[in-house]
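Missing here is one protein chain; the remaining ones are kept as they sit in the complex.
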Amino acid sequence: MNMALLFDGSLIVLILAVAVWTMAVRNSFAAVIGYATYGLLLALAWVRLAAVDAALTEAAIGGGLTSVLLIRAVVRLRSSESAARAETPGRVSRLLAAVLAGSVTAALALVVLTLPEPAPTLAPQVAANIASTSLGNAVTGVLLSFRAIDTLLEAVVLVFALIAVWTLTPDPLWGGRPGPRYELDENGMLAYLARLLPPLGIVVAVYVLWVGADLPGGKFQAGTLLAAMWLLAIMAGLVEAPPISQRWLRGALVLGTVVFLAIGFAGVPLAGAFLAYPEGHAKPLIIAIEAASMLSIALTLGLLVLGPPERGA
Amino acid sequence: MSLLLDLWTIVAVTAGVFFFLAGTVGLLRFPDTLTRLHALTKADNLGLGLVVLGLLPRVGSPLAGLKLICVWLLVLLAGATASQLIARAVRRSGPPV
Amino acid sequence: MSVAESTFYGLCAAALVGIGLYGLIVNPQPLRKILSFNLVGSGVFLIFGVVARRGAALGMGGDPVPQALVITGIVVAFSATALAVALVVRLHETTGAATLMPADAGEPPTP
Partner (left out) sequence: MNTLPTLLPEATSAGGYLLVLALVLPFVGVLAALTLGGRHARAVAMLALPLGLVLSLAIVVEAVRSGQTLVYLLGGWAPPLGIALRADGLSAVMLLTTAVILLAVACFAHADFAAPAAGGEARRPFMFWTLLLAMWGSLNTVFLAGDLFTLYVALELLGFAGVPLVCLEERPETLQAALRYLLFALIGSVLYMLGAVLLYGAYGTLDIARLATLVRPEPAAFAAAALMTVGLLAKTALFPLHLWLPPAHAGAPAAASAVLSALTVKGSFFLVIRLWLDVMPGIVTPAAGQLLAACGAAAIFVGNVVALRQKRLKLLIAYSTVAQIGYLFLMFPLAAGLSALQLPTAPAVTGGMLQAISHATAKAAMFMGAGLIYSTLGHDRIADLRGVGRQLPMTMLAFALGGVALIGLPPSGGFMAKWLLLAAALTTGQWWWVVVLVLGGLLTSFYVFIVLVRAMAAVDVPLTPKIVVPRHREAVVLALAGLSFLLGCVALLPLDVVQIGRPALLPAGLQ
């Protein structure tokens, strides 16, 4: 028991230290690397909080994909860094900010310490109703059955974000390919890795999706893995990023949401409500939604990292 | 028997952690990118290998053991690629800021 | 891990929100602001995690509802980060600079 306490204590101290360092360090590149480290440490914290699904998501998206995104950005912004840094606010505003941030922290700490005991929880209700979905993973049950609308809207969020990113395309390049052209180095290590890893990654992604019904995992984690494999192949120069005007690409982007909506509406005549599943068929339908969504999520995440088109088709 | 296994786990994991520690110290203290990379990859690959070896007797099923070994191999692969890329970037464009 | 120990993570999360907020206000570089926003977000999610952990019942390690919300939240935060980063990069490419404030913050730019 004491070992556990020691572990939790060190982890928390480490997380806070890395967070402070990420904020304080002058070099932005270092800050981004700090953030990647922070994401991985945070995933450990999630495991300690018995939220393995969240840990996987945090490690894959919070730590992994966000870091790739930020590293790419920081390299491109390097030339403007010193100019922007010169604008650091004066001592008074820093003090005010510290007071504000400090009081928010104090208020939150107070609330955390006074949270009711025993804690209110929906776990019993989830446990009582999860049988109707025949899922073993309660989190997947919440995401795809009880609170399916949130998950549906989240898929819409991803589409909106991608549309918003694409708005930033310079007019002449509309319909072009996102990201720079990556040269393939046939004998390079990266090309080797990009040939070796994706088959493995795809297997793992399908596995993560499949077990997500009963164990930690699901479409987001699997989709992120696929996105990472795709990005790896693109950055190694093995495949090209597709032009954003491609019809198949558009179709694949909305596939998950369309399947979700279709099954949702099928629930009206078959199960009596939008987003309800017919008795006994919940699990296969949910897996169908998850499989379609995984593809759309993978493509969307990958394209979000690549950014708006930068060259012609 | 179980005492022996326990001892093996303790020794191997401790040794592994030591290599991690050494690698991290190297990362923080060595003067330039290449030597830092050297310290990091050498020590971490070995460290993780020892930790995995130490944990192998404790897994419940052969499948779980296989997963552990896969983790080690994947980290080896990723580490080797990443450090090679970093080293090449350094050789081409000089040390980063 | 007992409820009491999860409280430590709750305090950690409160501190993370504070650290992130401070960085968000003080750091002038947009990219660092985005990073700070992610820090605040992760702190908020961690509070979700603590709330979930406290709600452990009936053999579940935590209340699955907040855990599911965290997953949604992380994906939404990533989308927001991607959009913000794309904006900063585009701004940098059009103007050669990536600052948030025009010369005078109160006076909006005129074309």
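Think of it as A, B and C in the order they're written, each chain with its own count starting at 1.
Just so we're on the same page, a contact is a pair of C-beta atoms (placed from the backbone, for glycine too) under 8 Å apart; a residue touches a chain by one contact, two chains touch by 3 or more.
What you see is a predicted model; the values in this text were computed from it and never measured.
Could you tell me which displayed chains border the chain that was left out of the figure?
Visible chains that the missing one touches: A, C.
From the list C:C12, C:V26 or C:V44, which touches the chain that is not on show?
Checking each option in C:C12, C:V26 or C:V44, the one touching the absent chain turns out to be C:V44.
Out of A:W21, A:W210 or A:F274, point to the residue that touches the absent chain in the complete complex.
Here the residue in touch with the unshown chain is A:F274.
Could you tell me which of A:A101, A:A119, A:V139 or A:A241 touches the chain that is not displayed?
From the options A:A101, A:A119, A:V139 or A:A241, the contact with the absent chain belongs to A:A119.
Give me the chain A residues in contact with the hidden chain, please.
104, 107-108, 110-112, 114-116, 119-122, 124-126, 129, 145-150, 153-154, 156-157, 159-161, 163-164, 166-171, 174-175, 245, 247, 250-251, 253-254, 257-258, 261, 267-268, 271-277
For the chain that got dropped from the picture, name the residues of chain C it touches.
17, 24, 30, 33-34, 37, 40-41, 44, 47-48, 50-51, 54-55, 65-66, 69, 72-73, 76, 79-80, 83-84, 87-88, 90-91, 94-95, 100, 102, 105-106, 108-111
The rule is simple: only the chains that are shown with their structure count from here on.
Among line, ring, star, complete and other, which best matches the way these chains touch?
Shape of the chain contacts: a line, open at both ends.
Please indicate which chain is farthest from chain C, where distance is taken between mean Cα coordinates of the chains.
B
Measuring from the mean C-alpha position of chain B to the mean C-alpha position of chain C, what distance in angstrom results?
31
So the centre of each chain is just the mean of its C-alpha atoms; given that, what is the distance between chain A and chain B in Å?
27
Two or more other chains touching the same residue: where does that happen in chain C?
Touching at least two other chains: none.
With touch defined as at the start, can you tell me which chain A residues reach chain B in the complex?
Residue list for chain A touching chain B: 27, 29, 78, 189-190, 192-193, 196-197, 200.
Applying the document's contact rule, which stretches of chain C touch chain A when the two form their complex?
Those residues of chain C that touch chain A are 1, 3, 5-23, 25-32, 34-36, 38-39, 42, 45-47, 49-65, 67-72, 74-83, 85-90, 92-93, 96-99, 101.
In their complex, what parts of chain A are in touch with chain C?
Touching chain C: residues 4-5, 8-9, 12, 15-16, 19-20, 22-23, 28, 31-32, 35, 38-39, 42, 45-46, 48-51, 53-54, 57-58, 61-62, 65-66, 69-70, 73-74, 76-77, 79-81, 83-89, 93-94, 97-98, 100-102, 104-106, 108-109, 112-113, 115, 117, 119-124, 126-127, 138-139, 141-143, 146-147, 150-151, 154, 157-158, 160-161, 164-165, 168, 218, 220, 301, 304-305, 307-308 of chain A.
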